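This is the structure, below, for whatever I ask next.
A single protein chain has been omitted; all remaining protein chains appear in their positions.
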Amino acid sequence: MFVDDFRKEFYDNLVGKRVLLMVHHDVDALCAIRILLHLLEADNIQYSLVSIRNKEEFVKTFNAHQQSASNIVLINFGATFDVYDEIDCSEDKCIYIIDNHRPVDVHNVYRPEVKLVMRAETCKNIPLYEDLFRDSDEEDEGDERRYSLEMLEKRKERRVWKERRLRLLFEYTQFSYFGHSVAFQMFELAWKMSKDNFELLWLAIIGVCDLRVNDKIDEHMYEESLRSLKSHLTRLTHAQNSAGNNSIDIVFDKDLQLVLYRHWSLFESFRHTLLCSSRFKVWNVKGYKRMLEFFAEIGIPLVQCKQKFFAMDLEFRKNSQQWIDELAEKYSLIGIVSNSFVGSRGFRHRYNANDIALGVKAILESPNKEKSSGEKFLEALDSLSPKKISILHHGIEAAKIQYEAIWKQVHATLEMKSIVNAGPFLYVILHESAPDAKLFSFAGCLLTLARFLLHSHVASSRSRRVANLPLILITPDLCSTEFALAAGIPPVAEQSPNNLLGKALLQAAQRLKCPMEPDFYDGCVVRFPVEEKLHLIDALVSLLS
Amino acid sequence: MAASGANGGRVPSDFAAIDDIVALSKKVSCRFVKSVARLGFIDQSADCEHVAEGTQLELPLWMAKTLAARGLITVDPPKGYNQIYREILDADASVVDLHKLGPHFYAFGGHLVAMNAPEGEEIAKSLVHTFHQRLHKIMDFSLNASEDTPFELHAFKNNLDSCELELFEEGSNCLKDVKKWEHRTLDQICANDMVVSLKKRKRAMMACSERMATDS
């Protein structure tokens, strides 16, 4: 059931009782939970917070905590499967789902015990209740032998209804996509309760940016979120002028869209930005030279470019943005300078919200085996705190390592020509021996790699057709050796981030009768037994062609 | 009994103090001025029944005290308290490594003085003077040294006598408290020290056994 008024139907119900918060491992969820915790603590509402990575953990945690809380809030997971079906839940409990994954499972939509804290209008094309559920499903089964005309009529009608139901459900669940940032929704809740401030706004901004840098939402939706974030910023700035000081200054302005450049060198971050690297084709010598030419033309010496950005000469540092912008059109780097939020704490630390999203994600997906996933989660949660900036810096360093690994992998894959055209789609199989396979065992990094691979392949291929082909990337899951991960991303030419490959992979697995579990991070990443790797590709070919 | 009689029969306040006991267990070299019959057992290296006049022995301070009280021995002031060292300390006490000389330099010296050793008065003066010279630097370090210079701080702390170290710690703890008060930091409630140290030891032991398991 959808909740219309977040405050009345969601937040006010939490007051006075213990709340169990289950949070998925992603940046948007982390930002959302920080905002929610701020609200709960202000009202002295007791809570327990547990991090959840998959269905198994969810069920286990639920059973352990069942007695201790009557309100259960799921953040950024749970919408896409029938929650009630998985758990043994007594009547007096209420489950709230705050999730940006779409489509929402129809059972969740129509069950009164499940409250969906999301804007109903962002969930499109939900089939009607009458088309899905019938109360009198099994009636008259006893009289099966009497083939009266009336009975036959009824049966036929039921069969038609069932077929229609399946078709509707298939159409509805075919595409996986993302709704609004949950952090942003929590911020709006805080705003309605007049408890919003700069810190919370900053978290909401990071949440939205996380969706954008991971290509989860399209340009249009991002612009829309930016607009409302900007108006919140203006409003808070006005309010703040009369009030005291704040620990973070947020500016909405034009900024270079290069990954982590404030913490890296211009040269490196140019090479690791998807837009630039695929435009220049930096993996071959010619492209590399073209990039150097570009730097020469904007007039920054190479020594300065390779210098750490913050150590560059003031003149270059100040003007680089403008110079790059002037040449962007000539080198078809449209969008390299665009609007984004930059936050600064004191005089020392300045961050683009995108970079923070990347840094925090890198902490969550750290391949360090000595830390449990729960510890990584808490570390990432801490990194968003203004008091623990050093953790964030570690995260940003880790993000650089991720990008370097991705770049090396792309380079190697193109060099070896290991992208295979299977007809209806392209695929790559990474092997366990790949040097950075341990980094790619995480959904977020895997998807970024897939995007880099596809864009680079399309850029370097002569054939026009490849722009219309999706890519499947398969890699061993080094966290649990019997499993492999597969990620599917839509073609380059496709504008919307709607993704049908997750569903396609699941259907192929169904045909093979191989167990498969979609990842909580994104529906288009699935986990399956490693030995089914090649069968899966075959099944997918026959399914999609 | 002469030994307990010296304290008037009551227990001195540092009776159970570990530092004082350790200081008293340190050895000094003594020379017998009289021969004593049947005291041979205190010199285990020589296998004779009596101790002859002029025998040179290394005895713990507590025993030397007993013998000196009876006027049987003379005690040579050990390194750090003799004429040469007194001159060094007089020149600049702040550079001397008292930890190496001690580590209970003052406590030991105090006992030496108390047992009326020759040069006792000079030793007493030298002790006071030494402390006087060093105190200023200790205060300076404890109230100003920060975490930014861990190397210097460590080197300095290694030079201190045990009671100086105590003073130093006291000073730096005060500084921490004052700073905390100035910054108005929120008081974080922490695990107790012993709990933390127990945990650390457990972890170290587990890591050690794990390493042994992988080695074998």
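We just call them A and B in the order they show up, numbering each chain from 1.
Assume a contact is a pair of C-beta atoms (placed from the backbone, for glycine too) under 8 Å apart; a residue touches a chain by one contact, two chains touch by 3 or more.
Just so we're on the same page, contacts and distances are computed from a predicted model.
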Item to check | Listed names "phenylalanine--tRNA ligase", "Large ribosomal subunit protein mL43", "DNA replication complex GINS protein PSF1" or "Roadblock/LAMTOR2 domain-containing protein", with the criterion being the UniProt name of the chain not displayed | outcome: "DNA replication complex GINS protein PSF1"
Item to check | Interface partners of the hidden chain - shown chains only, full complex considered | outcome: A, B
Checklist outcome for this item: Across A:387, A:417, A:462 or A:513, the one contacting the chain not displayed is A:387
Next on the checklist: Can you say which of B:52, B:128, B:155 or B:191 touches the chain missing from this structure?
Outcome noted: B:191
Item to check | Touching residues on chain B - with respect to the absent chain | outcome: 1-4, 15-18, 21-22, 24-25, 36-39, 42, 44, 60, 62-63, 65-67, 70, 72, 186-199, 201-202
Item to check | Those residues of chain A which, in the complete complex, touch the missing chain | outcome: 18, 34, 37-38, 40-41, 44-51, 61, 64-65, 67-69, 372, 374-375, 377-378, 381-382, 385, 387
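Everything that follows uses one rule, which is that only the chains that are shown with their structure count from here on.
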Checklist entry - So how far apart, in whole Å, are chain A and chain B when each is placed at the average of its C-alpha atoms? => result 64
